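Okay, here's the structure, questions in a sec.
Every protein chain but one is kept in place in this view of the complex.
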Amino acid sequence: MAQHDDESAVSRRDFFKSVGVGGLATGVLAATEAAPQAAPGAVGPGAVPVRLTINGRPYNLHIEPRVTLLDAVRDHALLTGNKRVCDRGTCGACTMIVDGHTVYACSTLAIETVGKKIRTVDGLAKDGQLHKVQEAFCDRDAMMCGFCTPGFVMATVALLEKFPSPTPTQIRHELNGNVCRCGTFNRVLEAAHQAAGVQHG
Amino acid sequence: MANETTQQPPAANPNEPTANAKKYAWALPPAKTAILSQRVERVDGPAKVSGTARYTYDIHRPGMLWARAVRSPHPHAKIVDIDLSAAKKAPGVRAVLAWRDPGAEVMYQGDVVAAVAADSEDHARDAARLVNVTYETLPFSVREATSMDAATPKIFPNGNTRPGQTAEAGDLAAGFKAAAHIVEATYDTQVITHVCLESHGAVCEWNGDKLTAWVSTQGVHATRQQLAGALKIPEANVRVICEYMGGGFGSKVSADAAVVIPARLALMTGTPVKLMLDRKEEHLDSGNRPSAFSKIRAGVTADGKCVAFDAQTWGTGGAGQGAQFPLPYIYQFANRKRSHLDVYINAGNQRPMRAPGHPQGCFATEVLMDELADLVKMEPIEFRLKNLPPTAPDAMWAEYYKIGAKKFGWNKRHATGDGGKGHLKKGMGVSACQWGGGGRAGNAHIDIFADGSVVVKCGTQDLGTGTRTVVGGVAADTLGIPLSMVKAEIGDTLLPFAGVSGGSTATAGITPAIRIAAGRAKDAFLARVGAATGIDPAKLTIANGRVQGGGKSLSWKAACKHLGQEPISIDNAWEPGLSSVNTSGVQFAEVTVDTDTGIVKVDRVLAIQDCGLVINKLLAESQVYGGVISSINFALFEDRILDRRTGQMVNPNMEHYLLASMQDIPPVEVMLMNMPERGVIGIGEPPTVPTASAIANAVRNATGVTIRSLPLHPHRVLAALEAHKAGRNA
Partner (left out) sequence: MKAFAYVSPATAQDALAALKAGGIVRPLAGGQDLLARMKDYVETADTLVNVKQALDSTVTPAAGGLRIGAAVTLDALSRNAQVLRLYPALAEAAGKVGSPQIRHQGTVGGNLNQRPRCWYFRQEEFVCFKKGGNRCFSVDGENQYNAIFGNDGPSKIVHASSLAVPCVAYGARFVIAGPNGEREVPAAEYFTLPTMQNVKKENILGDDELLTHVVLPAPGRIRSGHYEVRFKESRDWPMAFATVVVTTRGGVVDSARVVLGAVAPTPWRSEAAERALVGKPLNAASAEAAAEAAVVGAKPLSQNAYKIQITKTAVTRAILDAAGLKA
C-alpha cells in the first residue's frame, strides 16, 4: 500500500480477502449462569486479572470485563479523584487522559486500556506541588462544589499538551465535553487562559 | 472544657443588636480588612483540584456492600406482590428489603418499592433486576390539564387539585376602569430537575447501636434528626458527616429514602452499606422545580401606572407537593387579585430548587411588564422605575437599573421587533429579583492552642458556596491572623449545631456566632498574653499574625506559647445585630435569535446584586456567575418531559435533558454592591432568579414576538414566530 502521512495511524493491519471459518461450535445460549461457548482467547464474564498503568504505577486488579475504566479506577484502584455523574459519556466528570487523549472513562472498559498510559487527576500534582492548571483553577476560583472540577482539570491539561499556545477558540472547543451544574464555566475559561499564558477577554 | 454558650436576656425586639454584636461589629469602610470583602482563594481549592476532597460517593469502608433500589416503572399502580426470592439467591447478595407493602400504591415512575445489598455494585444491579414486582396499573395523569379536567377520575387521595388561598388588595374593578390598556395572556414555565452532579445517597455504618452516616446533604444536623426518627433510635446515637458535597440546590435538605435505605440494609447485614442513586433515579425521584402557569389580566393607565392585576395560577409539584410562587413579582399593582391551584400529577415530588417560586413569578411578571411598557410607549426601564416599590436599602432596583443601563449600553437598544435585516436578530432585556436570606441558626466553637494552631468548628455544610472558607475567613479576620493559620471544621454533627444550608441563610446564620466567638477568643487570648507578659491587654493588637503593643512585638506562635496547657476555648450561638434580611438585584441580557432556525444564543449578561456585607468577594462573584448560568439553562435548555400516553419520563439522562456546554455560555459581568452596614444577608439564590426573564424579554425585543413560555427550544421559538406571522399572536 502507498505511504501516507496521516499522523493518527496507530498501526496498519492487512486484511485477508478470504476468511476461513474457525472451528467454533455455535453454543446454546444459556439463561443466566454458564457462559455460552466463548470465542477463542475470550476472558470473563467472571473476574479476570487486569493490569492497569495509572499515573505511572501498575495496579493489578481482578475485575470483570464489564467494569468500566472509571469504576476500576474509583472502586478497585481506590483513586476517587475522578467522579461518576452520568455514566453515559454525556457530562465529562470522568474525563481521564489515556495515551495522550481525553476520554470518558465511564464509556471505556478497563480491560481495553491494558498496556495504555492512564492519567487521572489523582496523579497530577507532583510531590505536593500543584500542576499549573490546578494552580490556575485555584487562583481564578474555577470551582464551586468541585464535582466537575477533576474532569475539567484533566480536559484543560490535555488541551495545553495538545495545543501549547492555544487560541481562545481552541480553548473553548476542547472544554466543550464537560458540564458544570454550579456554573463555573466563565472562571474555568479564565483559568484555562491563565494556565495557557493567554490573554482572556 | 466548658460548653457554655452566651446567655443574652430576651430582647423585646428579636432583631435588636446584642451587646456582643455591637462590641464585635463588622469593621465598616473606611476601616481596612485583611480578608473580609476581599478576594480570597477557597481554602479547599487544592483538595478539589487534586481529587483528594472526599465526597460521600468516594467513601469506601471496610467490608462495604453496595445497595440498589427497585423502583416502579409505572406512573400509578397498586403493588400486588413483591417477590424477592430470586434476588436473594443472586450472586453476592447479602440482604433484600421490601420498602412498601402489598396493597400500597406507587404514585410515580421511580417510586421506591424494594432494595438489595450485594458485595459489588454490579451484583446489586443484577440482583435488583431479579426482584419481581407484580403491579396492577391504575389511571394516571401526567399533564396539569388532565388533572384539572373534571372528567378525570380521582387519582390522588385528597383530589387531583388543591385550591390555595386567594389574595386580594384594592379595588380590582376600579383598577380596570382606570386602565387605558389591558394585557390578557398566560405565561408558563416548565418543570426542571436539580441535576446535582453528585447524586443523592449515603454510606451507613453501625457500631453496636451507634450509626455513622456519610450523607450528601445540605443539613447534617437536620439529617441526623430525621434519620434517627425514621429508624426510631436516639438522635444521640447518630452521627452524620458531609465534608464535601457535589451540589444540592435545595434537593438535599432532608433525609429521604436514599439515606434511610442504606441505614436499614446496614443494620440487616452488620456491614457498611453504600447507596448512591444513578442519573436516571436522580431525574425521577430527587426533586424538581414545579411548573407555573399564570393566566393574567393586567391593566396600565395612559401615563404608565400599573393599576390592575387579576391572576389565576396553577402548577404541579408532582404527586403530592404544591407549586406556589409569588405573583405579581416586585412591581406594584395597587389593585390586585390572585388565586392559585396546586395540581397533582403522577411524577416525582418537587423539592426546593434554588430560589423556590421566584424564577417562576419573575418570568410571568417581567414579560408582562415589557408588554405593558410597549402599550404605553414607554422605554422598559423607565416604565419599571415608575412602578417599583419605594427605594430602600433592601429595594435598590431603581439605582441598579440606572447603573446597569449605563454599563450595558442600554441606550443602543432598538424598539421592540426592530431587530435588523437578515435572519440574525439582536435584542436586549432586563429583569429584577429579590430575596430574603438572613439566617438565625448557627453555633460556633473556636480553640486557640499553645502551639499556635487555631480551629473553628461549626456543624454547617459547604455545597460549593465556599462556607468552609467563610468560616475560616471570618475567624481569621477577627483574630488578625492569616487565613492559612486557621483550620475550619464543618460538615459533622460532632460539631456545634447549625441549620440547613438552604434559603441563602447559611452565611448569615453562622457568621455572627463565628464573629463573636472569635472576638471573645481574641479578648481572652490577649488577656492571658497580657497577664503572662505584663502588658496591659488593652494596649495589645493583632494584625497580620503579629501581636504588638506595650513596646513588644511577638509572632502569633510566640504569643500562643503563653497559653500553656489550657487552650482558649470559646462557644457562641447566633445573635442578632450582625446580619439582616432582604436583598435586591437586576440583570440585563442581550441575545441573538436566528429566525431561520429558532435558535437563541445569549450574547452577554450583566448582573448587579447586593447581599449585605460581602464576606469574600471571590466566592460571592462565583455565586452570581453560577446563578446566572443556572437561569440560562432554565431559559433555553432544561425540560423534564413525560410521555403523554405512558406517563414515563423520556429524557432521564444528560443526553436529552439538555444542559449548556462551554460554547453555550456567554461572557457574564458581575457587579457586587457591598453593603457592610447591613450586615450579612446571603447571595446563593437571588442571582438565579432574573436571567431567564431578561433573556425572554431580549428575545421579544429582537423578534417582536412575545414568547410567554419556557424553555426557548428552537421548535417553540419557530412556532411562536410562525404564529405571529400568521397573525395568531397579539
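Chains here go by letter, A and B, matching the order in which they are written, and residues are numbered from 1 within each.
We adopt the following convention: contacts are C-beta pairs under 8 Å (C-beta built on N, C-alpha and C of every residue); 3 or more make two chains touch, one makes a residue touch a chain.
Being a predicted model, the structure only gives us computed values, none of them experimental.
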Determine which of the presented chains are touched by the chain that is not presented, and list them.
A, B
Contacting the left-out chain in the complete assembly, out of A:R88, A:K132 or A:H200
A:R88
Of the listed residues B:T186, B:Q225, B:T592 or B:S661, which contacts the missing chain in the full complex?
B:S661
Residues in chain B touching the chain absent from view:
73, 109, 122, 126, 129, 423, 596-599, 637, 641, 643-646, 648, 650-656, 658-664, 713-715, 718-719, 722
At which residues does chain A meet the chain that is not included here?
1-2, 4-13, 15-22, 24-30, 35-46, 64-66, 68, 87-92, 95, 101-104, 107-109, 111-112, 155, 173-174, 176-177, 179
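The criterion applied here is as follows: only the chains that are shown with their structure count from here on.
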Per the C-alpha centroid definition, the whole-Å distance linking chain A and chain B comes out as 32
In the complex, chain A residues that touch chain B:
64, 66-67, 71, 74-75, 78-88, 90-91, 93, 120-122, 124-125, 130, 133-134, 137-139, 141, 143-150, 153, 172-173, 175-189, 201
Under the stated contact criterion, what part of chain B meets chain A in this complex?
41-42, 44-55, 57-58, 60, 121-122, 195-199, 244-247, 249, 278-279, 463-466, 618-619, 621-623, 625-630, 653-655, 659-663, 665, 667-668
